[in-house]
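The complex appears here minus one protein chain, its other protein chains still in place.
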């Protein structure tokens, strides 16, 4: 490129003078800017603090609990007799009292947190993986176009539509009925419910991105279609999916609790899980309402944490709000 | 730009001075319905038989209203949208029959600039990565430092500072973003640049910066431009030859000064008279040819001359049933049966009944011809 040096210099001076930013500053990528905005959002901070506390409890809590969560210590010491409506409340030794089988409620809450977290994450991951696979294939097929592309896309989307048209609880109950009640069943059931959401979201985002001019620009540069899909379309379509995954964690935790509550979860109530604890507490509502309140509050607060963070992420990643 | 010479089958068969030759190019998009299998119920005839020639080193400007097929034509020439029929010859090579791999190799010689500088840049790529992508795709430049060199020279050419490299598109203003888009096209050292509405998304005061830049670059690098725009003033300013499009076809083609001095086609006249000029005296003086109604749907174009539903000069014979071809009338190419009579004033404009055009309407056939009831009434 042969530009008269004088002219070039003048051009640069002009632009450098006009631009307030200095050249030693590095550019701010979208993700980093989103992080920056996330940090300034009080809702995001609250959500993040809740979740950090929850994860901390779930990860290291079980190693520190004062009692075995399965140890029916209250029955052994003859202080609990649920048949007679005797379930002592909080005390110095047992911070949240006993449960109906004489186990330490505090230890069960802490260990239950881990179980709830695992179940929430695993079921969301199941939904995310299958949903992203279906949505990704459908989106790529739709983007590729042609007779076969459209057919693949159509078939996949009709399947997803069918899944979407089933009420989610019904879907979960049928899966659970099919595989028999267990924690795995519940996770699969809850995961399946979110498959259509992820699939549609990713496919929609991919099609929207595929129609953006920068994709056309990349093909006019001579970049291969597969490379364009991997390096442009998919990464730009992931933001809404990540936001949705965070929000889905909240609903997954609630849904898992609901299914356990309905008796579709792990039949072995020895392993504490908040939904199951809630279900068990039902019979003793008039004796010890606390037994229902602790897991309920736990579920609500964690779900709230995920929702707050998810919504804040949505806002931070929204291109319209970007300056 | 001192880039490695092209090694892609430069046959240079009929080495005329035409860089691009388009012959009877058609792009029809199928309109489909159906749940699982698509059924084609019609076609949007976005481009419907276009011939044009872009001479090497010159600028060809395409104008027309929204939806007339300008962008589609531009993309079809670059084979970004596969043409339905017709030929596109680039430097003597027929592009429509080229294999995908060959075509990819050729792409470095023909590039595109887009309208919306924001949506044509991947928000996740910084400028360096945007500019490297093309180089990598064609294996230009051995190492990082050699590529850096090419990129820095390109940045200088478009007037962007070098520190722009580490920055992301959203950190620039509209005009600067458009410069990034131009740099991306230039970095491969192309011969042809198709610029689709390069300034229409920019602020008024910025447009001139980009127009001047395109001018300078052409002078320095001997580029050939195909500039697409809806703004006649912009197109006239930068083009040597201007082609006016209406509903998927060229209706007039002339050197830009000549087009302004004596537009021959009724549509060109109307278009020209509709462009506001920032000069109150001229505005008061000039005569407006107001067109009735809207652009008909390209899925169901009017028979005969496509302009006859809105043409103030439409005649009872030929206009509605015979499609005029682009023919030479005193150095201007025009597609109108009555061009000579209109130019000489023998035919005068008349009232046109408005026909309603619905957006996305594929069904309703145009029902009336806006010709005078008695022939000769307006002569």
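So that you can tell them apart, the chains are marked A and B in the order they are listed, and the count of residues begins at 1 in each.
To be clear about the criterion, a contact is a pair of C-beta atoms (placed from the backbone, for glycine too) under 8 Å apart; a residue touches a chain by one contact, two chains touch by 3 or more.
By our rule, contacts and distances are computed from a predicted model.
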* Among "Probable DNA metabolism protein", "ABC transporter ATP-binding protein", "Cysteine desulfurase" or "Fe-S cluster assembly ATPase SufC", go ahead and choose the protein name stored in UniProt for the chain not displayed. => "ABC transporter ATP-binding protein"
* **Given B:66, B:99 or B:344, the one touching the chain that is not displayed** => B:66
* Could you tell which one of B:111, B:154, B:256 or B:332 touches the chain left off the display? => B:256
* Where the complex has a chain not shown, which of B:100, B:274 or B:325 is the residue touching it? -> B:274
* Asked: Pick from B:141, B:175 or B:248: which residue touches the chain that isn't shown?
  -> B:175
* When the complex is taken as a whole, what residues of chain B touch the one chain not shown? -> 65-66, 173-176, 203-209, 211-212, 215, 230-234, 236-240, 256-257, 260, 270-283, 288, 290-291, 293-295, 353-359
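The criterion applied here is as follows: only the chains that are shown with their structure count from here on.
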* Asked: Which chain A residues qualify as touching chain B in the complex?
  -> 1-3, 8, 11-12, 14-16, 19, 21-31, 33, 147, 150-151, 154-155, 158, 212-214, 216-224, 227, 232, 235-236, 319, 322-323
* Asked: Which residues, counting only chain B, touch chain A once they are in their complex?
  -> 1-2, 35-38, 75, 78, 80, 104-105, 107-108, 110-112, 114-116, 119-124, 126-127, 133-134, 137-138, 153-154, 156-157, 159-163, 166-168, 170-171, 176, 181, 184, 188, 220-221
